[in-house]
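Only one protein chain is missing from this complex, and each of the others stays in its spot.
Chain nomenclature is as follows: A and B, assigned in order of appearance, with residue numbering initiated at 1 for each chain independently.
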Amino acid sequence: MIITLLTDFGSTDTYVGQLKGALLAVAPSAVCVDLAHSVPSQDVRTGAFHLWAAAPAFPAGTIHLAVVDPGVGSSRRAIAASALRGHIFVGPDNGLLGPAIDRLGGLVAAVELSEPRYHREKVSGTFHGRDIFAPVAGHLSQGTSLSVLGPALDALDRSVVFPEPTQRDQGLSGEVLHVDTYGNLVTNLPASALPAKFEVRVGARRVRGSAHYAAAKKGTLLALIGSNGLLEIAVREGDARRILRARVGTPVELKALG
Amino acid sequence: MIITLLTDFGSTDTYVGQLKGALLAVAPSAVCVDLAHSVPSQDVRTGAFHLWAAAPAFPAGTIHLAVVDPGVGSSRRAIAASALRGHIFVGPDNGLLGPAIDRLGGLVAAVELSEPRYHREKVSGTFHGRDIFAPVAGHLSQGTSLSVLGPALDALDRSVVFPEPTQRDQGLSGEVLHVDTYGNLVTNLPASALPAKFEVRVGARRVRGSAHYAAAKKGTLLALIGSNGLLEIAVREGDARRILRARVGTPVELKALG
Partner (left out) sequence: MIITLLTDFGSTDTYVGQLKGALLAVAPSAVCVDLAHSVPSQDVRTGAFHLWAAAPAFPAGTIHLAVVDPGVGSSRRAIAASALRGHIFVGPDNGLLGPAIDRLGGLVAAVELSEPRYHREKVSGTFHGRDIFAPVAGHLSQGTSLSVLGPALDALDRSVVFPEPTQRDQGLSGEVLHVDTYGNLVTNLPASALPAKFEVRVGARRVRGSAHYAAAKKGTLLALIGSNGLLEIAVREGDARRILRARVGTPVELKALG
């Protein structure tokens, strides 16, 4: 059974390793797949974007364990939730899981992880990733059902919502959702909204729609459908973030061309 | 069978991958778990801390392969050792393994890895991680017993020892053992030594004991039991290292409060 891991634990400490140790102690045959552990410290929104982006690449039955958890040890709830397309999510109830659950068809059921029998014997006040979430994910991967882990929840924290583009006179008004490791700008403009010919405006710059990277000359800006099905603004063999001085939230205006 | 990996190989080269290749060539069904590979180059003490911190998160039977090895190719011994609680350690005999072995109940048996039959066919002078330690760990994971790997050793290099706190008139005198990725200061003051109410002093600053992060306001210093069972000094959603200008070895004075 696949269990994906997304955290802000970084790579200089052994926190990710300890989480896997606790997980494998429960489920020795689980297959752990790291999504990312370099989410900026306690940046729930960025974590939610990464989980949203990555979860659909996995088959039904996958368990996603996500821990970006500024409220660890407080009254924020620990939860597990199932989504319509057969994925299960485990993590803190702080908005982190919502966008991914929606992308996978919406919420089917959720529970609060209050049943200590499925946690590590000794639960620390600071490391629920290792002591609660990992053992719970391990038990789920071995067929334990959601319902025994704690009481059902009707609704989850939905504080992380990615903005939808809005209609404007001659096109759509969107924004940058994420800047990736190459400096590509991932916008919130979906492929389905794009006319055959279009350009986008970022600040004073206009960028033409293209079919793929190779359609542009080296160093040239282009706008194309990225791997999430969203419009991305990129520079062939270059860094669009730097050229456009863009960041999360920068407006992107879409206009159809004759 | 779980095999954990801790090295200073970094992530820009393929040294970790090569080590895993050599390991899986011997033991195709081994489950490799990375603890950390960003130990500062040849910093045996930091490596020993990470191994000490992570090993107890794993179940009995786990094999820990650790390579921070400034003396590779010299006369320093290559060893494997078993600890009381059923963990096995493989690595150079330079102090790296000692604290973790002690934390898991103490040494049961140790051998020098002198039997070439369990090494890679061709052993390089610079990469014993791939050529000696990895194949040995692979054989151990498949049931090979320690005793056939080479002659028994009575004692290991014990040059890495984490300092114990010392009693002082009105409390305990400790120090910072480790600064983690969040800037949290892990001290050598154990939970068992903490009175119900206490404060710690770091330089001129006093920090109150707290039950968990959420007990403090954002940006406020707090002292709480961390995931290793040791007192940690942290800043809620902040970086204690920067505020306190602390590092490994910085004194931390504990005082009970009425």
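Everything that follows uses one rule, which is that a residue touches a chain if its C-beta (ideal position, glycine included) is under 8 Å from a C-beta of that chain, and two chains touch if they have at least 3 such contacts.
Because the structure is predicted, anything quoted here is derived from the model rather than measured.
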Residue of A:Val33, A:Ala193 or A:Val248 in touch with the missing chain, whole complex considered: A:Val33
Residue, one of A:Ala57, A:Leu84, A:Val148 or A:Leu257, that touches the chain absent here: A:Ala57
Residue of A:Ile2, A:Ala193 or A:Val248 in touch with the missing chain, whole complex considered: A:Ile2
Residue numbers in subunit A that touch the chain omitted from display: 2, 4, 6, 11, 31, 33-38, 50, 53-54, 57-59, 62, 180-182, 211-214, 224-227, 229, 232, 237
In subunit B, positions touching the absent partner: 9-22, 24-25, 28, 32, 41-42, 70-75, 124-127, 130-131
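Note that in this section only the chains that are shown with their structure count from here on.
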Inter-centroid spacing, subunit B versus subunit A (mean Cα positions, whole Å): 31
